[in-house]
Every structure is written in C-alpha cells, then in structure tokens.
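Quick one: this structure, given as structure tokens, is what I'll be asking you about.
All protein chains of the complex are present and in place, except for one that has been dropped.
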Amino acid sequence: MSALTFTLKIQPRQRVDLSPLTPDNLAGKPAAEIAAIELYSGKQKLRADTVFDIAGDDASNIVIANSCNKLDFIGHGMKTGRISIHGNAGSYLGLQMRNGEIVLHGDADAFAASGLSGGLIHIHGNVGDFLAAAIAGDKQGMKGGTVIVTGNAGERVGDQMRRGLLLVEGNVGSYCASRMLAGTIGVFGAVGEYAGYGMRHGTLLLTQTPALHATIQDCGLHTLPFLSLMFKSFSNLPTKFAKINKNRVQRYAGDLANDGKGEILVLQ
Amino acid sequence: MEKSAQPASMDNALSGTVTCPACGLLCDDLVVENTDGNIKVRQKGCAKSVTFFERPQQNPSPRIAGKTADLQSAIKKTAEILRNANQPLITGLGTEAHGMRAIMSLADRAGATLDHMNSNSTIRNTLVLQNSGWQVCTLTEVRNRVDLLVIVGTDIVSLFPRFFERHVWNEQSMFGQDTAAREVVYLGGRDIDTTPGISPKGVQPGILPCDIARLPEVVAALHALVSGKKLLAENIAGIATGDLQKLADRLLAAKYSVIAWSAAALDFPHAELTVQNITGLVVKLNNTTRSSGLPLGGNEGDISANQVSTWISGYPVRNSFMRTYPEYDPYHFATARQLDSNEADALLWVSSFNPERLPPSCKVPSVVIGHANMTLAAEPDVFIPVGTPGIDHKGTMFRSDNVVSLPLAKLRESTLASLSEVITAIENALKEQQAC
Amino acid sequence: MIINGVTIDNTFAEAFNMRGTRVIITAQNHKWAYNGANAMTGFATSVIGCGVEAGIERELSPTETPDGRPGVTILMFAMGSAVLMKQLETRMGQCILTCPTAAAFSGIDSGYPEITRINLGKNLRFFGDGFQTSKQFGGKRYWRVPVMDGEFITEETTGMVRAVGGGNFLVLAESQPQALAACEAAIEAMRKIPNVIMPFPGGVVRSGSKVGSKYKSMFASTNDAFCPTLKGLTRTELSPGIESVMEIVIDGLTDADIRKATRAGIAAACELGAQNGIKRISAGNYGGKLGPFHFHLREIMNDESLGKKIA
Partner (left out) sequence: MLIKLAGGTVYDPAHQVDGKVMDIYVRDGRIIARAHDGERIDREYDLRGKVVMAGAIDMHTHIGGGKVNIARMMMPEDHRGDPVAHSAFCRAGCGHAVPSTLTTGYRYAEMGYTAGFEPALLPTNARQAHLEMGDTPIIDKGGYAMLGSDDFFLRMLTAKQDQNAINDYVAWTLHASQAIGIKVVNPGGISAFKFNQRALDLDEQNVHYQVTPREILKALSRAVYELGVPHPLHVHGNNLGVPGNVETSLKTMGAVEGFPVHLTHIQFHSYGTEGDRKFSSGAAAIAEALNKHKNVSADVGQILFGQTVTASGDSMRQHANAVFGSPRKSVIMDIECDAGCGVVPFKYKDQNFVNALQWAIGLEIFLLADDPWRIFLTTDHPNGAPFTSYPHLIRLLMDKSFRNDMFAKLNLDAQAMSTLSSIDREYNLYEIAIMTRAGAARLVGLHDRGHLGVGAGADITVYTNNADREKMFAKPDYVFKDGELVVKDGQVVKVTWGHTHTVKPEFDRGIEKEIKKYFDTYHTMNMEHFKISSEEIAEGGRGGVVVHECKGRREKTA
C-alpha cells in the first residue's frame, strides 16, 4: 500500500473544491471511480484525473502534491486518516474536520480550521485571515482539536472559537480571539490591535504585551497553577510551545463590553 | 381604489408625491416639474435629490468595444460573454426590486456570482444580523418616539440630507412629545457637521469626538458602562470615561432612545464587530427600558438588492449560482477579491441610479449596464445605457429601514429600456445560445 | 494453622459490595496536601454514622501528580453511588476548596471494567459566582475557581468503581498493649498496599459490633462474644488468657486488593508472635449470608501469590 497521491497538473484559474477527496470518502473506491470524481471549479465540474495525476492506493494516507492556493476545502468534514499537502492550500482547510490529521507544508488561505471539532491540523507555513473562525451565520468557530501554525496568521484568529487548542508560533493580525467563547489560543510572536475584542471566555496566551483596548482590564501578576497542567498537555506536541514551563503571568480579563470573562495571559 | 397608486407619466406637470431614490430615506413628498424631459425639483429638494433628478436627459446608444451598436447586438454580445465565462461576476447592482428580480434570474442561468457596489458597507450590518441579530426600528418610530438620539461615527446628513428635518425635528408626534426637546448626541468622528443636530430651540447636541478608527474601543466602553461595569481607564480614545458614563446613564434613563449608525461611515476593518457592540448595547438597554438601533443605508438600491436576493436565493448578495444552487460567501465573493484573484473571468456592472458609480478597473471581458449619463474611464466590451428608475420608468425600492418599500414613478417619456427589460433580454439570448 | 505461635482461626471475613473512588489532592507541599486530605477523610470511619469510609491511600511525589506538585491520594467508599457522590461533593467543598493551595484531581481513569464518572469539582465551580472558568487538557475538563489565595483548580469528575468494603481481621492478644502493638505493626505493613484503606482511627477499631440489640432503636450493638470482660456472662468466642481484641477493617477497590492487605496485615501481626502475647487471628462474619465476599484467613495466608513468603 502506498499513499494515495494527487499531484496537481493544471494551474486552475478558479478555486477547486476538493471536499470529495477525504480518506473517508475515498476508502474502498477503485482507482477508476476516484479518477472520475467531479470537482467544482467555477461553473465547471472537472474530473479529478484532469486536475491531478493520481497514484497510490492507500486512501487513509492521502498526499496532495504540487498543491496551490486555489485548492479549497481540503479535508472537509474528514473523520479519519491523514492528508499531507505539499505546496499551498486554498481556503477552508479542514473545514468542520472531526478527526484525523492534516499536515500542510506550505501556506493556507482564509478560514483554515473553521468548525474543526477534533484531530490535528499542522501548518508548516503561514495562514490567512479567520483562522479557526466561524463562517457566516455560524455561532462557533473551532470547536475542538488542535491546530499548530509554525508561521504567521492573519486577522481574526479564533473568532468565536469554542474549544480546542490553537498555537501560532509566529505573529498574528488584529482582532485576535475576537468574540472567543472558550478554548486556548497561544501566540508566540506579536499580536495586532484589538486582541480579545468581544471575548467572552477562553484564554489567549501571549509572550509579549499587546496594545489592549479599554474593556480588557488588568488583573495583575499571578502564578497560576493551571498553567502547569496546560504546559504538561503541550509536552508531546510538535511545537515550541512544548518547551514553556513558566506559569507566572500578567493577567488581563474581559471583554467587559460583552460581560466577558476571557483572559489574556502574558508570560513573564 | 382600483386605480394605480403610482402616478402615471407626468410630462410637463407638477407632482407632490414623487419618491426620491437618491438616498435610502426615500422621501416621497417631492414636488418636481418635467419640462420636455428635463426634471426640476420644485419643493422638498435636497442636494442629493437635485443632483439625481436634474441631470440632463441623455439618450446614448449601446456600444460594443466602443462602437455604437444596436441594443439587440449588445444584448447578444453580453450573453456570449456570460456564456464563455467560467465564473462571471455581476456586480454594482445599482437597481431597484424589479431590476434585481431580473438579475437574479439571469444570475441563476449564467452561473454568476453577485455583489453590490455598497457591499463593503452593508456587509458590516449583514454579518451582525446573521450572527446575533439585533433590535431596531423604522423611520416612523424614530419620528414619533425618539427622546435621545445617539449617532455613532457620522453626521448622517451627508449621506441622508433630510434625516433631521423629517425624522427628528418634525413638528408633531403621535404621542404628544415636544420634539424640540429631543436630545441628540454625536459619538465619534472628527470635524463632522453637527449643526443639523441643534434643536429648533437652539439646544446644542452633545458631541463626543474621537477618530473613527477608535470607535471599536469607544463603543465597547459604552456597552460596558451601560452593562454596569466599571472601567479603569479614565480616558478612552480622547473621551473622558466620565462623559461616556453620563451618556450611558442618559441611555438607561431615556424612554425610547435610538442609536443610529451608517455602516458606510464605519469604514475600518472588521467594523461589524463594532456594529455588534452597538446592537449589543441596544439589547442590553431593552432589559429595562426601550431602545432601538437604526442602521442607515439603502443608497444605490443596496437594501433592495439584498432583499430580493434573499427571498429568491436565501442569501443576500455575495452569493453565487456557479454551482447551480445558491452559495453564500461574504469573504470570497467580494468584488475586489474576485477581480484581484483573477477568479472572475467576466464582469457585468450595473448602476442605473448613479452615473458616477463606475465599475472597478479589470482585465476581464466586461459589460456595463448603466445610467445614460455615465462617462466611463475605460471602455468596456459592452455598454448598454438604461433608464433611471424613478425618472424614466417605474420601480419599487426598499427604504433604509428594510421594511418600507415605495413605488418609484415614471416622470418622463424615455426611449431607454429599463434594466429589467435589458436583463431579461440577455437571459433569453443566453437561453438560446445555451440551447445551441 | 499456626504462624509464629499465633493461631489462625479457620474462619473468614465477610465483605460487601461498595462503591469506591479515588481523589488526588495536591498542594504547595506535602504538609498542605495532608492538611486537606486529613480533613476530607476525617469522620469517615464507618458508613453507619459517617455516610462514607475514607482514608489516605498513599503519598505522591511531584512527578506522580497531574500538576507536578506534592500530593496524596484518598480513597472513599460508600454503600451506594448516590451517597458517595453526595459525600464526595460535600467533603470537597468543605475540606479541599477551603484548604490553602490545595487542588483535586481524578484518581481513577482506567484499569477497571466499569468506571462511572462522578462529579468532583463540577458543582463546586458555582462557588465562583460566574467568575469560574473551565479548561480542557488531554480530554479532561478542569475548573478554575477564583479564591482568596489565587485559584482553586479541580478536575470536573473522577472515576467511581464497584469496590469491596468490610474486609477485616481480629487480633486476639493477652493484653491491651500487646493487641495494639500488633495492630500498629499490621497497619504499617498494610499502608504499603495500594488500593486499600483502613478507615478507623489509626486503622484500628476496638468496638466490633454484632447485628441487633436488646434496645429497639439500635440495629447493632457491641459484639459481646469478643468482649473480654464478658467472658463469664455470654457465649464467648474468646479462649482463656485473651484480655484484649482489636479489629482492622479494610476497604479496597477489588477483593484481590483486600486479600493482599489482609495477608500483609496478618503476617505483620504474627511477626510479633506468641512471644509478644499475640494468641489468635480471627475474623468477623455473618455466617456467610450477608456479604458476597468471603476472605478465608487460612486460604489467604497459604496463598503465596498474594505477598511475600511468610516465615
């Protein structure tokens, strides 16, 4: 058995919807059937084998090679298996993913990990705006699972995030953790303005003090024992967050505008 | 009763019930005069309505690649462009309800994506509606109930000139209120014209200025204070926290406050979060007293386009029919993103009210269906002039408040086709081409 | 059977189904972990009057605890799940929530055929008056409740299992000091056995009871057959020369745990031997009619799989 590999062979002008190409969907399908799967791109439906060279047979281990930022909805709703992507990914990477693993060796576009409820998304690169945020109409962004981004992330990281762990090793844009409901976001780098805007619950863990708006208020310097538990839970994750072992933090809480009890913890 | 409620053609006549679509207020008390096809606003005019109605009547021909063409050829060419595109974008959408009905049908057949020229503004409200909802009222409620009007980040009048005249300083109100005693507070913005907020008795409005880009913080602070929180900061974006506290106290004491904003004026990134804080504080006020939000919009038919789009597809614009069923993606279907990414491969721009709203520059095949007086910087592949709703033909338009819709009248004879006629013809041409 | 001159009676201890749970208490140091744990397991000798039987099981080093601080484990047993849950919640609230620096964690997550999650800090969170907040790590939910010394951390639930209570043996000796010395030796050995507690004061109970009483309001009363001062008045179980009897009661998570503890305890008592006045080891039962678990003393002492070889 070798990894089921889709090597992109065209340069699509319109975004291509890859949601049918998940381990769950492809399990047990003969090659001819996979080749004939239709993928939306603009008004057209393209056969999978006109978009990709397809090789390999292990649908539980999918590789997307030569990938580009027009390939959307990779791993949409996936429940099992693994997808590795070499090159960039489009938007909605791992949308509503329930379990399994996505590893991206490249950058992702907007709304990565939106609605994620389990599993791991590991992005070796940068991501666009609305990482782990809710899509229009939804009340919850990421709902569980783990996301690790080695690079930078855009604006509105974790908007309405409900649960789970989101770790960004680089910098993030403005409105990080906006309307956050719960869960944990960690950012190693710098954070843009209006962090925690509308935050209701949850933890935003930082290493640098950002500019904070007036309804996020200082609660002082503390040694918080729960951080030991948290860092212990990071210890086997492939991220530099695993090496943190401090639990002394400046604690800011809010957003008071929304009766919020979220916290921004800045490691000392 | 059976006769039409819409005034018929009014050549060389005065009318006292003309609806003005030049802004979302849709004032329908204008007196206009038609002299050989040129309209003069005789009474109840404002800068916007005068500009709108008094443009000289023009009757340009359709053009294909800059050359005069007959309407049929222009329609056929447009259909070809749509047919050959894999992701056509129909945007601008400066039209009223009937024009939008036709566009929805064409978009379905053409697999098009839809956006409106004002969507960058309207989306700030739509996203709030879709996330938390809100508590708002309509213009007649404002006119008869408001006792404290808080205006966030705008003077209102530059976009909606007659707002104070018709809705705040009206002489009589249903419930015997002394309208001149109404309080007005401007929150945020710098150097805005607050004189319309001076009461007939000469009482100055409250003014709490700040940079527009700092409104997210100021509005959040007001929301927190209305919720009974104590803030550590003494000064928020240049406004003393004590002054904000006083405003919060007045809101809590008011019997029917109205908090107005114009999404167009909240022109900073992620402004929907600020709008959500405004509506959130209105909801909070309604725990004990009455208060309503007042989102002001409706210019260039944006509310009309969204209403029609929603009842036909389920979604406001930034929706798409490319997959044969409607999809909605307010992020990716934005005109700028569609063009910048080169994903849209044909552009159809519609602006039937306003010749000054021009299409974005683009490198893809483009069609402009526009106001007769439009002067285009770059010549599109096809230009089709259409009549102006409310002047050249009838129409139906939704007001700022999203509830009231008014008939637009035909005020003069015109040889120009209406947008819906042109769009329907394009759809029929496309249907024929698809059948081949 | 005679070990080191001590007669092991041919009898058995009769034990009952109980529900048991374990809680890990950590604190800034062992002193405060014990302060919390002692309070929580206080007044918990017998279900008859205390609702639960509880005790400290063992001490944990920082590497053994979830939060990397010194700790101890508590075992708690009751006749039914409802009373166990109620008692756990009450004792957590009064003894751990209140104890400076203390935190509480689940002590049973796996290893038993049937584990029921019961509330540990789930309802204590409401003490936070809305300021409480929860975090999930590794699939477990923890509550953070703001308190005056900082934050009280507690896991939301712990595991409850079917357990066994009422394992016991009796030490019959020539004098009261000798009986007590044997029991102390037994307890010291038994405390090294995991998954059991000896809930009575110091692990030892002197007031063995029988079912029934001459008084209508009492459903149990002193076990006169083992009371040395009543030898002449009642149908005594005591041989001449026995002046004092003490009992060690054992609750454990499984019957195997109780067997191991029983063997370790009896062996330690017997090590003192007849030369120190230890005459007999016996056990309490109800004729085998009431409890499903029968711990036959001689069988346990012969079973070398249960512990080290006895000299």
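All chains are identified by letter, namely A, B and C, in their written order; residue positions are counted from 1 within each chain.
One rule holds for everything that comes next: a residue touches a chain if its C-beta (ideal position, glycine included) is under 8 Å from a C-beta of that chain, and two chains touch if they have at least 3 such contacts.
In this text the structure is predicted, and so the values were computed from the model without any measurement.
Undergrad: Touched by the hidden chain, which of the shown chains?
TA: Answer for the hidden chain's contacts among shown chains: A, B.
Undergrad: Which of these touches the unseen chain: B:Ala22, B:Cys137 or B:Val219?
TA: B:Cys137
Undergrad: If the hidden chain were put back, which of B:Gln57, B:Ser121 or B:Asn306 would touch it?
TA: B:Asn306
Undergrad: Can you tell me which of B:Arg214, B:Arg290 or B:Arg337 touches the chain that was removed from the display?
TA: Looking across B:Arg214, B:Arg290 or B:Arg337, the contact with the absent chain belongs to B:Arg290.
Undergrad: Return the single residue from B:Thr126, B:Asn277 or B:Ser414 that touches the missing chain.
TA: The missing chain is touched by B:Thr126.
Undergrad: Contacts of chain B with the missing chain: which residues?
TA: The missing chain touches chain B at positions 1-7, 17, 19, 26, 28-29, 97-98, 101, 105, 108-109, 126, 129-141, 143-145, 166-167, 172-175, 255-256, 286, 289-290, 292, 306-308, 310-316, 321, 323-328, 396, 398, 402-407, 420.
Undergrad: Residues of chain A in contact with the chain that isn't shown?
TA: So the residues of chain A touching the missing chain come out as 136-139.
Convention: only the chains that are shown with their structure count from here on.
Undergrad: Work through the pairs of chains, note which ones touch, and then classify the graph as line, ring, star, complete or other.
TA: Drawn as a graph, the chains make an open path, so a line.
Undergrad: Among all chains, whose Cα centre is located farthest from the one for chain C?
TA: Checked the centroid distances; the maximum from chain C is B.
Undergrad: Roughly how many whole angstrom separate the Cα centroids of chain A and chain C?
TA: About 49 Å, centre to centre.
Undergrad: How many angstrom lie between the CA centroids of chain A and chain B, rounded to a whole number?
TA: 36
Undergrad: Calculate how many whole Å lie between the centre of chain B and the centre of chain C, each centre taken as the average of the chain's C-alpha atoms.
TA: 75
Undergrad: Send over the residues of chain A in touch with two or more other chains.
TA: Not one residue in chain A touches at least two other chains.
Undergrad: Which parts of chain B, given as residue numbers and ranges, touch two or more other chains?
TA: none
Undergrad: Which residues of chain A touch chain B in their complex?
TA: Counting only chain A, the residues touching chain B are 13-15, 40-44, 91, 110-111, 129-130, 134, 136-137, 139, 155-156, 174-175, 178-179, 194, 197-198, 213-215, 217-218, 255-259.
Undergrad: Using the touch definition from the top, list the residues of chain C that touch chain A in their complex.
TA: So the residues of chain C in touch with chain A come to 66-69, 103, 130-131, 133-138, 142, 144, 150-151, 153.
Undergrad: List the residues on chain B that touch chain A in their complex, please.
TA: Residue positions touching the partner: 85-87, 111, 127, 130-131, 216-217, 219-221, 223-224, 227, 229, 231-233, 236, 241, 269-270, 273, 276-277, 280-281, 322-323, 328-332, 342-343, 345.
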